[in-house]
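Now for chain A:
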Amino acid sequence: MLHIINKSPLSNGSLDSCLRVTESGEILLIEDAVYAAAKGSFLEGKMHEVMGKVKIHVLMPDLEARGLADRLIAGITPVDYGGFVDLVAASKNCQSWL
Partner candidate 1 sequence: MPQIEVNGKNYETDEEGYLINLAEWNMDVAKYIATTENLTMTDNHWEVINFLREYYDEYQIAPAVRVLTKAIGKKFGAEKGNSQYLYELFPYGPGKQACKVAGLPKPTGCI
Partner candidate 2 sequence: MSEIKKFMFVNRKAPYGTIYALESLEVVLITAAFDQDVSLAFLDDGVYQLKKGQQTKGIDTKNFSPTFRALDGYDIEKLYVEKESLALRGLSEADLLVDVTVLDRKEMGKLMGQQDVVLSF
């Protein structure tokens, strides 16, 4: 299952909620959720922990737009919109944690 997160986990609980119920699968960070993919925030340690059980992807155009493309946490997979499409196609289903 692909989980799509679009809110900054630094100020919103949707990534936490997703991780609470999700044991495995893939997470894609888009829109303001991409801040979680940048090094140096208070969430970085947690992201490393999370990467142990779920695979994390980030929509690069959104990270670039926010000036953080050079701070991508190692181990988070960058994708473009085409990659976003591929992820949806490859998963049985997807859920947007709005």
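List of remarks:
Here, a contact is a pair of C-beta atoms (placed from the backbone, for glycine too) under 8 Å apart; a residue touches a chain by one contact, two chains touch by 3 or more; residues count from 1.
Behind the choice of candidates: all candidates are chains of the complex that A comes from, given by their letters.
In this text, all values refer to a predicted model and were calculated from it rather than measured experimentally.
Every option in 1 or 2 belongs to this complex, yet chain A touches just one of them, candidate 2.
Touching candidate 2 in their complex are the following residues of chain A: 1, 13-14, 17, 20-23, 25, 92-98.
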